[in-house]
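Have a look at the structure that comes next, please.
Note that one protein chain is taken out, while the other chains of the complex remain in position.
When the chains are written out, they are named A and B in that same order, and each has its own residue count from 1.
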Amino acid sequence: MSDSSAIAQGAVAEAGTPHGEHPPYQRHHFESMDQQADATNFAMWLFLVTEVMFFGGMFTAYLIYRNWYYPAFVSASHQLSIVWGTTNTAVLITSSFTMAMGVWCAETRRKSGLVLSLVLTLLLGLVFLGIKSIEYHEKWEKHHVPGLHYSMEAFLNPASDPAVFKEYHDKPMALDMARHTELYFFLYFAMTGMHALHMIVGMAILIYIIFRARAGAYTSGHVTFVENFGLYWHFVDIIWIFLYPLLYLISRHQ
Amino acid sequence: MSSTIVSLPDQSTARIPKTNFLTKENGLLSWLLTGDHKRIAILYLISITFFFFIGGALAGLIRLELLTPQSDLMATDTYNKVFTMHGVIMIFLFLVPSVPATLGNFLIPMMLGAKDLALPKINLLSWYLYVVGGCLVIYTMVAGGVDTGWTFTTPLSTHYVNTNVMSTGMAVFIAGFSSIFTGLNFIVTIHKMRCPGMTWFRMPLFVWAHYAASILMVLGTPVLAITIVLMALERTVGIGVFDPTKGGDPLLFQHLFWFYSHPAVYIMILPGMGVISETISTFSRKRVFGYTAVAFSSVAIAIFGFFVWAHHMFIMGISNYAVLVFSLLTMLVAVPSAIKIFNWAFTLYKGSITFETPMLYSFGFMGLFTIGGMTGVFLGASGTDIHLTETYFIVAHFHFVMVGGMLMAFLAGIHFWWPKMTGRMYPEKISQMAAVITFVGFNLTFFPQFILGTLGMPRRYAAYPPEFQVLNVFSTAGATILGVGYLMPVLYLTWSLKYGAIAGNNPWQATGLEWQTQSPPLTENFTRIPIMDHEAYDYEWLEQQQAKEVASVG
Partner (left out) sequence: MSDLKEIEEAQHHVVSPKIYAIIAIALLVLTATTAGVSYLELGEFNAVVALAIAVFKAMLVVLFFMHVKYSTKLTKFTVVAAIFMLMGLISMTMADYMSRAWGRW
């Protein structure tokens, strides 16, 4: 009440010096650069928590139906190529490594190193999606995409699919169980598709970051954005680290 | 009882401070592109009020239809659409964002002594997401509505109805992200933006309550998002996760849906409890009794609240053992809620209570929420639940919690902080009247529904056996009174924007940091970052502060 005039003066003084003495990338409402970096980093972590829960719904569904329709899920999983899956895991891990190197380059202010790492990350991401699309294409050819054209032939009569049969010697399944392979493929497409969608979004951001990095935006001490993007990229990697055994590996011998 | 704590500046000389967040910039764009948490709060306040009245109008139609036993006002299909839209709008577009996005947005940075929320742009984004979600809901209504109930129950929503499930689903999905971003922003702000001296146990309980609610928003809402996505895929492409003919389990939808939607109940009520902690303390001039217990009970509700979701599914065919466990866990949530109620009661004990409007609403909250909560215990016990579920008992129960609890708290909060937000007081007498009218109207509307429920009147039907008519007429009559009770604040609050008395910095003599600055506040909230050198709700500190001020002026 009594100091309302003082408050008004304070406001004028504050408005007079819009940037004060802090660096241009520091937002006004933060007291220090550390506070800003800390806050955005924490926000990124919380966002990743929401992503964990988002994927969690699908993981729950997968685990429940795998328990319910065990034979169908085992046979259906035999249709996936462990070689492609393993290759893709290696590709994604390598891209995580190049991303981590990118963060290091930004922290130690190495501009060309940063750009190189980010470009490599982008390329490895593309390789991953390329391999994924080869796999998707194979499913399409074999009529294993859920929907109107879905075919259970490979499960009712495993010998009709010699390549897979040679390796696994699956027994023919009753129609009632074979129907549930469609559920496996749906979950396969939903989970890997949602993962791929996250990669595509990530790569779009990555392209933006590469352009900004070439202009030197992240090698002058302001690395928060690259670091936070790195967290996102590693998170996408972790999702795959779990999808890979669940979808490809654990049913090989059952 | 006759006294009042309101202390307004001398009206002949007082003026609204020239520089404040409302006058800093002008023009529509300065609002639409703002990063200021206070302006975003105002934007939210306007939009949720808009949707509240749409939802309220639909509620009016429902009650009007139920005036007579036959379905004569509208076709049964239309009735289904009306109660679905009422639920969707009230839950996703009003209750979930109500206190957090308006009062929380406005006050949390100020209570913490910060200049803004940690992520102002994300905050603005969350409002835009809300608007997009809202527009989709309006589109749904214009395009012919949806009749699944707000729960999107499969296989009804995926196989049997031919209404606008997709646009409603998308609206809920988008509005969900709006709430995720709000929650995320609050958590980051509370962790990282506290002013010097603002330790965790010096924070107002309002902030604690929002912290707990934000945890629920961040952890729960993504599960709703994926559930809605799966439901949409099931409906469009027929993927089979929720389709029994393809081996899917419709109950899985229920599990995933209620994993969010039960905690959502706490998302709705916790911020309201935060408001009540502030008003009860201010209007009894006492520190909240058992501050730590109240603070922790918020967090306890958040954590327990996550593990009770299957009590919505007792009659749906989940295993008897799961029923046992979830029933037990449900009883446990009652404990922290009761802790809060008892602590508020002890705060009142020997306090100097005054009965301004926010306090009247708070008393309304305490009584109605207690009834709502206690009937929740009936429903948590699986035996009685089997008898009472899907009857009007459920309807009455959650309206007591949501409308009697949350809406009362929302109105208490709006009145309490109105002088801070606008710089002007609302008219006291008429608003006290509105509070009483709301309370009477509410009880007349929803108490008969408890009786109807125990008598066995099922919910979600346009028609009912004639012997239930008397109680339904009571209920509809009450709804009319309730409608008047809700319209009044809109009118006199708008009136007060121009003609209300100048409020000054601290009309209630409250202790929070938000009251120690001008009203309406500056865009930066404080001229200099405050230092918190006292406990929360320390009225002696406030007295000393005022004595000092008087001395220095004198």
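Heads up, the rule we're going with is that contacts are C-beta pairs under 8 Å (C-beta built on N, C-alpha and C of every residue); 3 or more make two chains touch, one makes a residue touch a chain.
Worth saying up front: this structure is predicted, and the values here are computed from it rather than measured.
Student: Please identify which residue in A:Y25, A:Y208 or A:F242 touches the non-displayed chain.
Tutor: Residue touching the chain left out of view: A:F242.
Student: Given the full complex, what residues of subunit B touch the hidden partner chain?
Tutor: Within subunit B, the residues touching the omitted chain are 191, 219, 223, 251-252, 255-256, 259, 306-307, 309-310, 318-322, 325.
Student: Across the whole complex, list the residues on subunit A that are touched by the chain not included here.
Tutor: 34, 37-38, 41-42, 45-46, 48-49, 52-53, 56-57, 59-60, 63-64, 67-68, 82, 85-86, 89-90, 93-94, 96-97, 99-101, 104, 107-108, 230-231, 234-235, 237-238, 241-242, 244-246, 248-250, 252-254
One rule holds for everything that comes next: only the chains that are shown with their structure count from here on.
Student: With chain centres taken as the means of their Cα atoms, state the distance from subunit A to subunit B in Å.
Tutor: Distance between chain centres, rounded to whole Å: 35 Å.
Student: Using the touch definition up top, name the residues of subunit A that touch subunit B in the complex.
Tutor: Residues of subunit A touching subunit B: 1-4, 6-8, 10-12, 14, 27-29, 31, 35, 38-40, 42-43, 46-47, 49-58, 60-61, 64-65, 68-69, 146-147, 179-180, 182-183, 186-187, 190.
Student: Show me the residue ranges of subunit B that touch subunit A in the complex, using the header's touch definition.
Tutor: 9, 17-19, 114-120, 122, 180, 184-185, 187-189, 191-193, 218-223, 225-227, 230, 233, 237-241, 246-249, 252, 255-256, 504-506, 517-518, 522-524, 527-529, 549, 552-553
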